[in-house]
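The next block holds one structure in the form of structure tokens; read it before the comments.
All protein chains but one are shown in place.
Chain lettering (A, B and C) follows the sequence in which the chains are written, and residue indices restart at 1 in each chain.
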Amino acid sequence: MSGNSFGRLLRLTSFGESHGPGVGGVLDGCPSGIELSRADIQADLDLRKPSLGSTSTKRKESDKVRLLSGVFRGLTTGMPIAFYVVNEDQRSRDYGELAEVFRPGHADWTYFQKFNGIRDYRGGGRASGRETIARVAAGTIAKKILQRHKIVIFAGCMELGGIPISPDETDLAGAVTRPYFAASSTAPAMWDARVEEARAAGDTLGGIVAIMAGNVPAGLGEPVFDKLEAVLAHAVMSVGAVKGVEVGNGFASAQLTGAQNNDPLLPGGKFASNRAGGILGGISSGQDIVLRVAVKPIASIARKQHTVDKQDRPREILIGGRHDLSAIPRIIPVLSAMTALALADALLLQKRMDPC
Amino acid sequence: MSGNSFGRLLRLTSFGESHGPGVGGVLDGCPSGIELSRADIQADLDLRKPSLGSTSTKRKESDKVRLLSGVFRGLTTGMPIAFYVVNEDQRSRDYGELAEVFRPGHADWTYFQKFNGIRDYRGGGRASGRETIARVAAGTIAKKILQRHKIVIFAGCMELGGIPISPDETDLAGAVTRPYFAASSTAPAMWDARVEEARAAGDTLGGIVAIMAGNVPAGLGEPVFDKLEAVLAHAVMSVGAVKGVEVGNGFASAQLTGAQNNDPLLPGGKFASNRAGGILGGISSGQDIVLRVAVKPIASIARKQHTVDKQDRPREILIGGRHDLSAIPRIIPVLSAMTALALADALLLQKRMDPC
Amino acid sequence: MSGNSFGRLLRLTSFGESHGPGVGGVLDGCPSGIELSRADIQADLDLRKPSLGSTSTKRKESDKVRLLSGVFRGLTTGMPIAFYVVNEDQRSRDYGELAEVFRPGHADWTYFQKFNGIRDYRGGGRASGRETIARVAAGTIAKKILQRHKIVIFAGCMELGGIPISPDETDLAGAVTRPYFAASSTAPAMWDARVEEARAAGDTLGGIVAIMAGNVPAGLGEPVFDKLEAVLAHAVMSVGAVKGVEVGNGFASAQLTGAQNNDPLLPGGKFASNRAGGILGGISSGQDIVLRVAVKPIASIARKQHTVDKQDRPREILIGGRHDLSAIPRIIPVLSAMTALALADALLLQKRMDPC
Partner (left out) sequence: MSGNSFGRLLRLTSFGESHGPGVGGVLDGCPSGIELSRADIQADLDLRKPSLGSTSTKRKESDKVRLLSGVFRGLTTGMPIAFYVVNEDQRSRDYGELAEVFRPGHADWTYFQKFNGIRDYRGGGRASGRETIARVAAGTIAKKILQRHKIVIFAGCMELGGIPISPDETDLAGAVTRPYFAASSTAPAMWDARVEEARAAGDTLGGIVAIMAGNVPAGLGEPVFDKLEAVLAHAVMSVGAVKGVEVGNGFASAQLTGAQNNDPLLPGGKFASNRAGGILGGISSGQDIVLRVAVKPIASIARKQHTVDKQDRPREILIGGRHDLSAIPRIIPVLSAMTALALADALLLQKRMDPC
């Protein structure tokens, strides 16, 4: 109810603040018998580390994950799997002014309102991007469940700072190996210049991420309120900085006619096209699930901004500290993890339909 | 778990198929003491009736709602409120071929896969738009809860068949009085021609809907996984034909810089702009909540389409029966209702934070 | 959240008041392909009718159930199954004084407090035993799911008005055919005299019910908080008039030693005894699940009682209307239904553990 859990049968509960002792999570509902090691999770966490690409923060942390429960002799036991990462680099002095002044575009003011004036303002507290560590760690486990069914998830950057990848160059499968997790090999060079321009201007950039899930069996998702696209939208819109999501043709479908937008069915569970993005009537069709996600520019710019303080007085703020120039690329492993959690949950849920 | 419920403290469970005895729902969690009559709900149901605008089906139904529980002497009692609409016009003969052949763009094939070959194929069964009656009826009650706090919701059509409303003509508050629930007074005339063109071609149209919620207090929504925009996205993406959702600047924010996209705070809980669409860090900011929703063209076109049958043989299908030419305008009261359900739920949930 | 739903994957939401239009429920999560007819449910509802045994009310109702959704051509479709019973015999004039005066032992006063002074006082409103119609109807469907796995449930009266059945005469399987759903053939004669005595005194009786579930596979239930006995206790304690529940040796085990209370394991998934009542560590062991439930005497006695009214003035009340002399036997099909709902839910939940 209070927002810190996601999923139905496979349910992640996360905890931790940016400058508290650490961040972590508990994933309940993972079936027994899945091979899992600390190193599996660490490998995914390393993908969201500050060192990747040219747009990242200089904050240095080892982010070594510890497995606290639910795994015995290298196998999951069906018990809750808890994981935890200590916050090693807590330079609280960077954030002193934040006790008093609300940063534009952040959760500062709304948390202050919601929680009756009480909040951990250090580095954004709970609203910091560090909470995504728990999403990524749980996503590793979700992907292990999906792998049993050969389901794969690819995610990559399609557009950064207004510069898109041309559709015919798109290669999502290779994105994980490229700077920015770019969905084409030529994009990073273009984006480097845009990034330098923004950096020089003390400004930040947004972008668009594409996510594709392949080998998803037909039948996942539920009718009416928990349509698969609704659950996926919930999953990705819950990630900070995400401002929009579309499936298949998405917003473009609003301009098409039915004849242009329908996917004819072919024998063998095939379709002549995939304008629907792999979901029909809320249920997966067996085609690739295709999402696009809009990521806003990071709110922490290196410029003076107008705002107010706790006493409701007008103030100027110049945000110090170490900040990313874009949520791209670090958000991409997070979006991939959320997609994995949603799909693995749907997969386990569908097992109740198996013939007895 | 099985997809037919929505909400946490204010929870709607719906039931019913297009050509079964009827459709209805149960709304649990409504506080006691709210004035509610059958007529209140009927008025909202009438807004989604086939007669509105020039794009609607000719199917004639009275859709008279009955209140089965939870109201005593004109006031809600805090008990579950059940409502029910009999399916009066069940011309099952229109749908005979649908027992064997899967319609492109519909849930036919995916339901067949999910439910082990069993489905009520008459008029789409559970996947029919008739299930939205329960959403609208529950939305009436949600709006009554919101009204206690002066919260209002407006929704209107911003674009139909690729023809948008110009931003400076937008008037969402007046949409409910216009054909197509158009968000400007000049749009319907433009759209009439587009509709006739599509009708002549045996084709269908999509569109874009804007939703605005005003007077929402700061503090609604939950951190991390149940951010207000995530819950709203879940709510609207669960409506059939919706393929995308964005909040505030949405996809456009991906092309802006942080300096362009941040909303400076002003004294008195005000902001200099509302690019965020009324939500910061997942929590309402007190500004208008602004959503845009992409609606695909209706899949039931009046043309032959390629598909397969239950025996996986290639087939051509020409869908008969009575169908809308666009989900616009009927989807608009549904989207408004889902927004109301999500916000009223968030409002009740926030009451746990009240000082004791 | 608001108390009108039960279950996780198989979830019943019920609605309706004693003297409103009717009572009903929606069962979501039933797998597709189960044979189900209106008559199946009606047969179980008839078991809880006033005509059974010599302890029942004279209130006459046909209680004809209608199936509103979720069944097509005699098979469940996987969609929510809604059922509804019209309240035919609404003699509201019997209950006029109840608008002002709180009956001892009933929910009158506590509902008044909880719901800010608003309640449907006619016949107990939502707190009436008529809400159990939804439990029994849903229980029919749960039992159909259990039957696929040969699981059977028996329930019977073990003690009425302080007169117990001797253990060596206990025959739960035959209880459904006897007056009082007595767990022995000789008990009804003993109990008739006790009932007449109570009736003459204007008083009411309590009793003890035993429930047994056979052929339950090992492995149902969840660790820690949702142990099978915890969920079963929740299920039966939610029935009005139930004041206690025990599993296996129950309260008697508090007086035994470990050597006396342990069940030695035998090869083949057998045990040398069943003191545990079929559950170990919260998980079913494959042995019979055995519960005992304490049922208090009905609060509506035919004697003057001291109480207060809405203005908090002392009052005497003599409850008129038609009332049962004991919750036995009518509560027994209800307890059986709740047990079935809890077990069918656990069964569906365990399917997520099936090897992929």
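Convention: a residue touches a chain if its C-beta (ideal position, glycine included) is under 8 Å from a C-beta of that chain, and two chains touch if they have at least 3 such contacts.
Model, not experiment: these values are computed from the prediction.
Considering the complete complex, the chain that is not shown touches A, B, C. Contact with the chain that does not appear here is found for just one residue of C:Leu10, C:Val65, C:Ala82 or C:Ala107, C:Ala107.
The missing chain, though absent from the display, is touched by one residue of C:Ala187, C:Val247 or C:Ile289; that residue is C:Val247. Only one residue from C:Ala99, C:Ala173 or C:Ala201 touches the chain missing from this view: C:Ala201. Touch with the chain that is not drawn comes from one residue among B:Met79, B:Ile211, B:Leu228 or B:Ala276, which is B:Met79. Interface note for the absent chain: among A:Ser37, A:Asn116 or A:Thr186, the touching residue is A:Asn116. One chain is missing from the display, and on subunit B it is touched by residues 1, 9, 29, 31-32, 78-79, 148-149, 223, 348-349, 351-354, 356. What subunit A contributes to its contact with the hidden chain is residues 1-5, 8-9, 11, 13-17, 20-24, 26, 28-29, 32-33, 66-70, 72, 75-82, 84, 114-116, 118-120, 125-126. Even with one chain removed from view, subunit C keeps its contact list with that chain: residues 1-6, 8-9, 12, 14, 102, 104-111, 113-116, 126-127, 131, 159, 161-162, 198, 201-208, 218-227, 229-231, 233-235, 237-238, 240, 242-251, 253-268, 272, 276-277, 279-286, 294-301, 303, 305-308, 312-314, 349-350, 353, 355.
Following the convention adopted for this analysis, only the chains that are shown with their structure count from here on.
Per-chain Cα centroids separate subunit B from subunit C by 38 Å. We define each chain's centre as the mean of its Cα atoms; on that basis subunit A and subunit B are separated by 26 Å.
The set of subunit B residues that touch two or more partner chains comprises 1-5, 8-9, 14, 114-116, 126.
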